[in-house]
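Missing here: one protein chain of the complex. Every other protein chain is in place.
The block that comes next holds chain A.
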């Protein structure tokens, strides 16, 4: 058994085969081809296949795709359902009031309802045709540096390590992928990106990142109720006015409906469960009929960055850079980040290509943030920068502020700030109202385990838990004592459980890491930041069917 890792060299390495990473890879190869240059590009992806870990609403604005592959229509891009009608509804416990005016950011004429997973699968085919090497099933577990501290690439995780940390009979050592530039496209709260931010102090002088958790289900509904192109968003019930969030419900071709719920992770009540909020949302009298006679076919969850403009970190460091939602380019009022993710990948690729072939000085591609600032992405995020923080004062103040900011296109002389990271916002359990969630009815609302079942999640059983506790006592001494174990509620996959001995004493935290759908909520929301999400063995995690 060899402990020496094999080394493979590329010009550019991309970590993550999502919209930003694949767009970067494609743009690099396009530029290389146009210039008659050879640039080797490798993409690695922790999911078992491209798209396996992608989850998004998604209403897709094709602006970046139009720039990346202008003739995408001729190449079978999976943009099948054009957006037709937008509805924006305020829910009360029993009522539903359609807002007379749809906010401009939420008008979707010209956009498409898509599966992001399927878009990425298609992008991967385009990338491979250009000569990009894509390797799904390999998780980037470690950033590699040279003596000067420059990033030289990543190492993939070892395979075949047992629960006890010892190699099993199937042990396969990871490999080192070296590159002149490494593009980190890990998506929201990437585990290597997080380490890079700390090492290079990339978050100095910017607001904390704030997040939301999005939980999604795919339904096959009664054909009589299918209205492909219909887009419905709701705010209000079941959330209280202090909590940011709302639902989406998109009718797609093939009698499919994408339905989901986003809750801002700056919520303060530890008794809140985003999963249960989503489940009871579907029981609302205005929503339930859509699902009557239908069947739920897929389930999943993923966090998203909501901090926007104020929270964009420094994007480059020696040897590498960050693109997509790992950096946080989501446009919150539009509830869209796929087009900005793609755009950031493309701009990064342009800058990296010029850097590599132009013989620029130094190992840091400083042209990337400069060019980003000149792009439509920057302007788009600047204009809406004050909208999300406006909701810190509740739903109605937030809506009023959003209307004002939209009317003046963000030209207010101030910038509102995110004061707290999401792990700092919980109040003590004893000071927060308990929430009585209804029992699932098994028709439109379900429990966690039957939900996770539909995410096709699997991890090799015999491996160390990839959810690591910095301190073993904190879950009981702090989380349970002060906050009533919020990880058991915010985790949408039932990973965390407090188990007790038969007489109800001796509580301890059980981590069912096998259930993990890689949403990263625990890494974000844990009050003491005691939980660290690391990559499990490559290929583990959900196997989303076109989410």
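Rule of thumb we're sticking to: contacts are C-beta pairs under 8 Å (C-beta built on N, C-alpha and C of every residue); 3 or more make two chains touch, one makes a residue touch a chain; residues count from 1.
Operating definition for what follows: contacts and distances are computed from a predicted model.
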Checklist entry - Absent chain per UniProt: "Carrier domain-containing protein", "ABC transporter permease", "ABC transmembrane type-1 domain-containing protein" or "Electron transfer flavoprotein subunit beta"? => result "Electron transfer flavoprotein subunit beta"
Item to check | Residue in contact with the excluded chain [from A:11, A:49, A:276 or A:405] | outcome: A:49
Checklist entry - Pick from A:56, A:81 or A:115: which residue touches the chain that isn't shown? => result A:115
Checklist entry - Out of A:169, A:413 or A:504, which is the one that touches the chain we can't see? => result A:169
Next on the checklist: Give me the chain A residues in contact with the hidden chain, please.
Outcome noted: 6, 8, 48-49, 52, 115, 117-118, 133, 135, 138, 156, 159-160, 169-170, 172-173, 175, 220, 255, 297, 453-454, 456-458, 543, 545-546
